[in-house]
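Missing here is one protein chain; the remaining ones are kept as they sit in the complex.
For chain A:
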Amino acid sequence: MAATGRGGGLPGVKAPLHTTGEVLASKRVGAYQHLTVVAPGVAERFRPGTFVAVSVDGTRLARRALWVHGVKPVGGYGPALQLVVEPVGPGTRWLAERPVGARLEVTGPLGRAFALPKEPVATLLVGEGYAAAPLFPLAERLRERGCPVSLLVAAPDERRLLSALEARRVARAVTVVTADGSVGRRGSVADVVAGVLAQSSAEVVYAAGPVPTLHAVASAAEQAGAWSQTAVEQPLTCGTGLCHGCPLPVVGEDGVARVVRACTEGPVVRGDRVRWAELEPVAAVGARETP
């Protein structure tokens, strides 16, 4: 099918596209499958913090959301999306098994991106597991703006630690924590974030990871008087704002409690605006297969 995408009525905002992509490469790194996918037009519109929705396995109606780890030109194809898949259920396993050359229905980039500071202020980027993915292209953009970048990457174990080597290239200071202590310090983001934040003198903190991690980062930022931008993952169905299946409880600019769509008003929201206590830990719902 031909790529489609229109202005959507908002001047200056590039609308997302729905298109058929192709898997150009697929590589296992630790516990994750790294996919390179060409989806004409999507990579060109990407901004860090936006995501793509992909169709899986023919009969499954809900789409699967994936962060974009980077955009890389591939000879003869133009810019391609770098995606990181943790195979945890039927959809992500199906994606991890796609052979090179397989077609993939891709919609994106979707949602609100990380907001970049206008001034060259110090920043701290906190990412856990595969969700650290969007922080790498974010770090590049921040550096281009002269913002010093510190990075805190966390994972359950070494196999789920994303791109530790690349981290040293994009950030001036890198802290690594793993739950089992297999690499870096043993512990969680919640244990170390206040200390790392103080050391970095960051005025803006960006975070992506599970809800408890984001909550910890948002609290630490608030205590330190820093802004936080959190990329919140909630179970999505369409990813495009149509189904209202992704309620995110927030407090609006006007101080009024609201429920917004995580896919459209998020995924990136200010950490001090989320009503964290009301967010259930992300529970997978629906038909589960036994592996």
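In this section, a contact is a pair of C-beta atoms (placed from the backbone, for glycine too) under 8 Å apart; a residue touches a chain by one contact, two chains touch by 3 or more; residues count from 1.
Here, contacts and distances are computed from a predicted model.
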Identity of the absent chain, which is to be given by its UniProt protein name, from "Xanthine dehydrogenase family protein subunit M", "FAD dependent oxidoreductase family protein", "Sarcosine oxidase subunit delta" or "tRNA-dihydrouridine synthase": "tRNA-dihydrouridine synthase"
Which of A:Val74, A:Ala122, A:Ala190 or A:Val259 contacts the chain that the document leaves out: A:Val259
Given A:Thr107, A:Ser163 or A:Ser200, the one touching the chain that is not displayed: A:Thr107
Selected residue (touches chain absent from view) among A:Gln33, A:Thr178 or A:Thr240: A:Thr240
Absent-chain interface as seen on chain A, which is shown: 1, 4-9, 15-18, 55, 59-63, 105, 107, 234-235, 237-238, 240-247, 258-259, 264, 280, 283, 285-287
